[in-house]
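Incomplete set of chains, arranged as in the complex.
Here the chain labels run A, B and C in written order, and each chain numbers its own residues starting at 1.
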């Protein structure tokens, strides 16, 4: 197996040697705009949607990538092409974009826009073994002490790496259960999102999820809307509360790596009958079929 | 002049070559706890206070530095000793600590605490030329569109590098004035802090500043309390609003590098008579005297 | 007429003698989960829906009833069968469930779940004479000083007897009008609910009501949605404000005992033309027809 290469500012370097200056805005300002795409059967899935969203995030972040969306897409495919031979059939990859405004020297009054952006494109083996068990029995969703910041502080739709509060939240829920997955509330107490994923409920055969006023407009979330339409399952956005989880029939998270992760317990209380529910299973099957990869099977073999 | 060295995880490396893995939590999670100390006449100022605060931040962040406060203090002095020869008399340095939970591989379910922390200790020339003019004529404080996150999302007293919203705020105020300095409001509309500093008003010979429920408990801020007491100027913490700035006699920011930066304009309106005020000047003089370095003179010579 | 019996923890006791220990959690903790069902022409109406909601409330309250929903339903019908002979034709009954976690001795560190639940099933004559006049001329809805607690404090969908604030609210509106009915606002100033009922507006032939983020998901409320659909009247959930009441054409409350109570005055201002409106009347007629009991007639004969 050859080396896993990373695109870093115009060069290809082995992942182990991919390093950036400690003066980069990524570190000193947390100013990294990001995307995570994955492959299915070695095909990047909805790569262009991810790149388009990346450019919206950059616009909102008021700096640019130093290249067009087309160029970035081409470059990304090139990176993947270089690394793909390292991936055995049946396995898949995570493709990560991190873009920062570049180096930033404190005390200079310099604006982020004045330096050249740092562009990182990375592929990583998508090891789903951590989630394999959740596919079968569901995870335990727990609301952390920390609340997601309101949109007037930072809109959750700008996909970025200033994730201090999310990381803290993820640590906090481990106090309840070492395997717990965080489900953050917003400052009004409404459900928002997970550290890296969206959240859905199924109640009386209807799928419900928070609107994007307090969470990422996830590509996987969009996929659920598509699949629900195909499967003729009603789906709607609304303001949801912990009571809605407690009284739901089914629940699941969505995120790029695992696609759908069933949740069968919430704050110590069983969701529905505590089993992965029929609509969640139907969605997982439809997703697997759509991409030609059996999600559970792949995770179990990781 | 010899090379400027950076302490990076047990090694000394030239600043230009100081790099960290793009998989470090600093980049992928914005999970950097930080401090900025400065020297006066080559003496680190209140270094131990900074290190103590760093350890409080780490405690709140739920990971540790891999060493004690004493060890970190020793190490810091060692770094400074190595680099000090590079600093001409009359100039001073910025000493920065960045500590992260170390590398973090996404999709592995790994907790930040499971890897070894990344410790960076950096000294940088303290170039105050950007602020020199503000010492004389005052800066223009402007409230950005972005509001600071509430403490229940992330307490502003945890000094960290997940500064996306602050950087955005700093960009936004440049729309009003290319030299504007941001003065963030909290989500209830009260004054909080600047991207890297605290804010003070002088009204009827009394100094007022927001309490730390929505801003950093700055070491420079603490110094103002000390100096005010010495100079017998009443000082108090309270909830402040934009109206308080508009009707104040004087205003200033405090931060480690510049210590005191007068503000003479707010959202396009003159503060007081638009000149740096007598109490601000008295505090600047007292500070200069206390540390044996004339703040304005040093800035002008940078 | 024989005695009215109450089911109390496995026994049938006369209502006059139905008492519980002053150490019960009902009294010391206000920890009573509850439902109120009514009969129409001696038939319990939607009893199973009420019992299902009771079990959702119990789940959210983190204690259980000591029996299944089926068992509780059976028991309830048995209570009603015993008491029904006391009810003359043309009259109807109120069936109340109160379930508490049982006795709770303070200072013992005991958790509610550790004692045996207290189960009360009560039937009461449904005396609607208080509401009879409101059916004809409408009531006066008034917003009290007290605001409903936000869902992150206690979700209004958990039907419980910790009703201190609602009782206070009901007292407060009597300052404006001794016959006033409370219409509580939430802490953002939006309409929520009455002490024991939901609230609806009719504007331009469309029925509108708050969503259940700040009010009980009433069974009578659900009935209005059913009847509106049958009558082909558009109906929707939305955030409503006092201005919406002032400018509405019609308004009414819904609750288990009175089903529909028209409101023709709001905070001293006439709603519409100050008369019970045509759509309200149509809904009352449809309801009467559906259950085979003329609501107004029954109330007037009480």
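One rule holds for everything that comes next: contacts are C-beta pairs under 8 Å (C-beta built on N, C-alpha and C of every residue); 3 or more make two chains touch, one makes a residue touch a chain.
Being a predicted model, the structure only gives us computed values, none of them experimental.
**Student:** In this structure file, how many copies does the full complex comprise, given 3 in place?
**Tutor:** Altogether, the complex is made of 6 copies.
By our rule, only the chains that are shown with their structure count from here on.
**Student:** Going only through chains that touch each other, how many steps at minimum separate subunit B from subunit C?
**Tutor:** Each step joins two touching chains, and the minimum needed here is 2.
**Student:** For the two copies subunit C and subunit A, is the contact made of the same residues on each side, with over half of the numbers shared, or of different residues?
**Tutor:** Mostly different residues form this interface, as fewer than half of the numbers used are common to both chains.
**Student:** Of all the chains shown, whose C-alpha centre falls nearest the centre of every protein C-alpha atom combined?
**Tutor:** Per-chain C-alpha centroids ranked by distance to the global centroid put A first.
**Student:** Counting only Cα atoms for the centres, state how far subunit B is from subunit C in Å.
**Tutor:** Once rounded, the distance between the two centres reads 57 Å.
**Student:** Centre to centre, by mean C-alpha position, how many angstrom separate subunit A and subunit B?
**Tutor:** For subunit A versus subunit B, the centre distance works out to 32 Å.
**Student:** Can you list every residue of subunit B that touches 2 or more other chains, as numbers and ranges?
**Tutor:** none
**Student:** Contact residues on subunit C for subunit A in the complex?
**Tutor:** Touch list, subunit C to subunit A: 56, 59-60, 62, 150-152, 155, 157-158, 211, 213.
**Student:** Under the stated contact criterion, what part of subunit B meets subunit A in this complex?
**Tutor:** 6, 8, 15, 18-32, 36, 61-62, 94, 96, 98, 105-109, 111-113, 120, 122, 124, 126-128, 130-131, 146-150, 152-154, 158, 160-168, 170-172, 174, 187, 257
**Student:** Taking the touch rule as given, give the residues of subunit A at its contact with subunit C in the complex, in rising order.
**Tutor:** Residues 185, 188-190, 238-239, 241-243, 246-247, 269.
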